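Sharing a structure, written as structure tokens. Questions coming.
Here the complex is missing one protein chain, while the rest keep their positions.
Moving on, here comes chain A:
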Amino acid sequence: MTSMNAPLLASSALYPPPALSFDGVTFSHEEKVLLGPCSFTLDGTGPTLIMGPNGAGKSLLLRLAHGLLSPTQGQVSWSSEGSPRQAMVFQQPVLLRRSAVANLIHALSVNNVPRRARAKLAFDALERFGLAACSDTPARVLSGGQQQRLALARAWVLSPQVLFLDEPTSALDPAAIKAVEAAVREFHKRGTRIVMTTHDLHQARRLAGDVLFLSGGKVREHTPAETFFNTPVSREAQAFVAGELVD
């Protein structure tokens, strides 16, 4: 478990975000190939939406890209020197058994942000994500939508160059989904590379710059969002966009 985050700078030129490349990446578990081989490069402005049916390998791909898993074969590489600063927001936010603000301060502390600077950064982020009123509330008694916003705020304080989101809205109601999507746009505006999985076509239409479509553990296509939704090439993607049940 080596540190995968480069040192956190107080203010940093985030743009352009580093490009992510998969080169023949395969992930197997007990002799069974679950993903790949995959080769692609994410170097556009994004956001990149990873789509595909359940079990296509979306979450796996995200974890390989973020470094939570190591590929069985092939290479995951960045255009930057070393790994860029990155954060991930999970489907079920993992929050510490502390107050909302203490969760952010903890994230800052493990990233070696000086003690004096932590509280201000944390409160600014809470404010930005509409959580200022519940800064002292235990994180785990917040509503589902608030918890996911807190997870986004925690990512925000780390000023990541790349943000991974794994189905961040799948357990949320429409109002909370809207807030999460607004937050994702804020990250994008700041110049963060966004890589997000979703199985919701409508959400993908609202957010996507480009789409990486997976099915059966393989990348079926990687095209600009426009192309993907209007003229998908692969048979699987055509069926998926048409709303058929793909497996």
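Criterion: a residue touches a chain if its C-beta (ideal position, glycine included) is under 8 Å from a C-beta of that chain, and two chains touch if they have at least 3 such contacts; residues count from 1.
Quick note on the criterion: contacts and distances are computed from a predicted model.
Colleague: Out of "NAD(P)H-quinone oxidoreductase subunit I", "Stage III sporulation protein AC", "Tungstate transport system permease protein" or "Cytochrome C biogenesis protein", what name does the UniProt record list for the absent chain?
Modeller: Looking only at the record, the undisplayed chain corresponds to "Tungstate transport system permease protein".
Colleague: Of the listed residues A:Ala117, A:Val141 or A:Ala182, which contacts the missing chain in the full complex?
Modeller: Touches the omitted chain: A:Val141.
Colleague: Among A:Thr48, A:Ser99 or A:Gln148, exactly one should touch the missing chain; which is it?
Modeller: A:Ser99
Colleague: What chain A residues would touch the chain not displayed?
Modeller: Per the touch rule, chain A residues meeting the hidden chain are 1-5, 63, 66-68, 86-88, 90, 94, 96-99, 106-107, 110-111, 137-141, 158.
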